[in-house]
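Questions regarding the structure given below will be posed in turn.
A single protein chain has been omitted from the complex, and every remaining protein chain is retained in its original position.
Chain nomenclature is as follows: A and B, assigned in order of appearance, with residue numbering initiated at 1 for each chain independently.
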Amino acid sequence: MTVPAPSPPSASAAVPAEAPLLDVRGLEVRFPVRGGVVHAVGGVDFAIPRGQAFGLVGESGSGKTTAALACARLAEAAAGEIRLGGEDVTHISGRELRAMRRRVQIVFQDPYASLNPRERAGAIVRRPLDLMDVGPKSGRQARVEALFALVGLRPEQQALFPHQFSGGQRQRIGIARALASGPELIVCDEPVSALDVAIQAQILNLLARLKRDLGLTYLFISHDLAVVQHLCDEIAVMYLGRIVERAPKRALFARPLHPYTRALIEAAPSADRAVGRAGAPRRRAAAIQGDPPSPLDPPPGCAFAGRCPHAVDRCRTEVPALRDMGGGQAVACLRADGAGGFV
Amino acid sequence: MSEPPVMTSMPPMPPMPVPEPVSPARQAWRMFRRNGAAMIGLALLLLVLAEAALGPALYSVSPDDMVWMPLTPPGASEYWLGTDYVGRDLLAGLIHGGRVTLIVGGSAAALTVAIGVLVGAFAGYYGGRIDNALMRVTEFFQVLPNLLLAMVVVMLFGASLVNIAIAIGAVSWTSTARLTRVEFMRLREMDYVRAERSIGASDARLIWAVILPNAAPPLIVSAALSAGTAILFEAGLAFLGLGDPNAMSWGRIIGDNRPYVLDAWWAVTFPGLAIFLAVLAISLVGDGLNDALNPRLRER
Partner (left out) sequence: MSMTPTPPLLSVRDLTVAFRVRGEDAPVVRDLSFDLHEGETLGIVGESGCGKSMTALALMGLVPNPPGRIASGSIRLGDEELVAAAEARLRRVRGARISMVFQEPMTSLNPVFTVGEQIAETARAHLGLSAREARDRAVEMLRLVGIPAPERRVGDYPHQLSGGMRQRVMIAIALVCEPQVLIADEPTTALDVTVQAQIFDLFRELQDRMNTAVILITHDIGVVAEMTDRVMVMYAGRKVEEGPAADFVAAPRHPYARGLVNCVPRLVADPPDVPEPLFEIPGLVPGAEALARPGCAFAPRCPRAMPVCGREFPPVTASPGGRSVACWLDAEGAR
């Protein structure tokens, strides 16, 4: 493979001295809809150090995918700032934008929708090389072959069309396409949630290996806490367009501070928890009731207040800001005391 | 826990032979071939096209010359299909008229698709104000009475073949435009289009090289059907006396012989039958394409 491989990043969650590769400040994304505007992302801050995987978790409608698309400049930021390696890329266009796209690539959720059905697999992987003019023309064919090998596909498969591949293989093609330009940051938008469980492991292992070997940085979107816990160094939990908690992986699971984070962790079905408690009710009752509010009609105050067991009157009127709780952990809850309790 | 996992890394892929590449077009052809009615339509269409291409060279009688007694029934002379009201050879008329009819029908359909795709693609891809403006124009053309507008165009600019084709195309592109627009709106949200955007593809590339080929299946079907409609349209205009007076077409034969329909059934029946067969062939092929290009039916 001819992708330059920077030195392997430190795996620990400690903040390195270097400026973060991606720095997002006050990001807002809005969509016009009939009769109004949806604030899909309503002010989000996070930073990803080079070589780390940052997980954005949340349920459908939480704005995590929209936030990620904005970072890849595939959705327009209405407010805020996106910095890549210190350089403001929020509103660049033309040549600058094309140069930025070489550095930021995306792996999509549905491998059945993300590959052009009329193109051969080899052409799909080669396209970014041609469009972004990566390397000399003469070397591109060899690079496509190297990319195929890198993601575990065989060179003979280049001539096939997408419909001739399984879901897992298609996702490998999508990953090869994303790697083609030698990007630094890869946005992974639920890259395994459309795949069969047995195939998910193959793709997750591939992503972990690529991150290690190529020194990649990931912005990883998922609704599955276990997947994010497995792959990411730092995690932010989103609810209705905002980050409600952000923490290094170990801190988040050792001491979740936001009631919603706790509900997510408790609601995730777990084989380990169930086994060994044979007999009687193996699952506890759901931690929280009700459905997430509609992003079309967000409640005033904390969006989670309506479902929160700890909510007080103040929560329904005041939007909580993300507060630093030490150790890299931050929470947007008026009542969290920073030790896992509520004031 | 059970025993630890047997292995933790990917073993070599099982040695499976790589299959032959099968392009979407080839898949569609396989599907089309299995469709009996569509294959009959295709054969018929090829026959009609071959006749229009080669017929005039093989059958040298002029369609414009008076060659025999007017209104001679079929089989009563050396002119098998008989003669029309001025004694012109009906068979020669059919053979030469086929070429004119198909050329007018085909070019009108091509024009329909060209305008429709252009308008629909821009409206569907850009949306917003561009979409709004283009759709108002489309609606304007849609509410005009088609035949009347075509008649006005032909009467104003003269009944030449080119003008007739333009007139037909100008009034029938609206449904193609709407179809194209809807397909573009659907496809522009597909992840593979987003993926192309993420590697810096230009709008022109996205519209013409990425979205259009994927929007093609329903457009091909609609193009086939609009060719059929255009043939009928041309026949209608010619029947009303608005055909090109210098070119024999099937519709014009019917129009010319209309007053004698009770005395000479053959003079209107044979060209009518020719129009019917040509349009039927196109419809059968269009139907077959519709099934063959539909990904949901393909897996069966």
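Here is the rule we use: a residue touches a chain if its C-beta (ideal position, glycine included) is under 8 Å from a C-beta of that chain, and two chains touch if they have at least 3 such contacts.
Just so we're clear, the structure is a prediction, and the values are computed from it rather than from any experiment.
Chemist: Among A:R140, A:H223, A:H310 or A:R323, exactly one should touch the missing chain; which is it?
Modeler: Touches the omitted chain: A:H223.
Chemist: Per the definition of touch given earlier, which of A:P117, A:G215 or A:P292 contacts the omitted chain?
Modeler: Answer from the full complex: A:P292 touches the omitted chain.
Chemist: Which residue, A:V44, A:V134 or A:L264, contacts the hidden chain when the whole complex is considered?
Modeler: A:L264
Chemist: Considering the entire assembly, which residues of subunit A contact the chain that has been omitted?
Modeler: Those residues of subunit A that touch the unshown chain are 11-13, 59-60, 166-169, 196-202, 204-205, 208-209, 223, 225-227, 229-231, 233, 249-250, 253-254, 263-276, 278, 281-283, 285-289, 291-292, 294, 307.
Everything that follows uses one rule, which is that only the chains that are shown with their structure count from here on.
Chemist: In the complex, go through subunit B and note every residue touching subunit A.
Modeler: 9-10, 13, 18-19, 21-24, 27, 190-192, 194-201, 205, 210, 213-214
Chemist: Once bound in the complex, which stretches of subunit A touch subunit B?
Modeler: On the subunit A side, the touching residues are 69, 72, 74, 97-98, 101-102, 104-106, 108-110, 113-118, 120, 127-128, 131-132, 152, 154, 156-157, 159-161, 163-164, 174, 177, 180-181, 202, 205.
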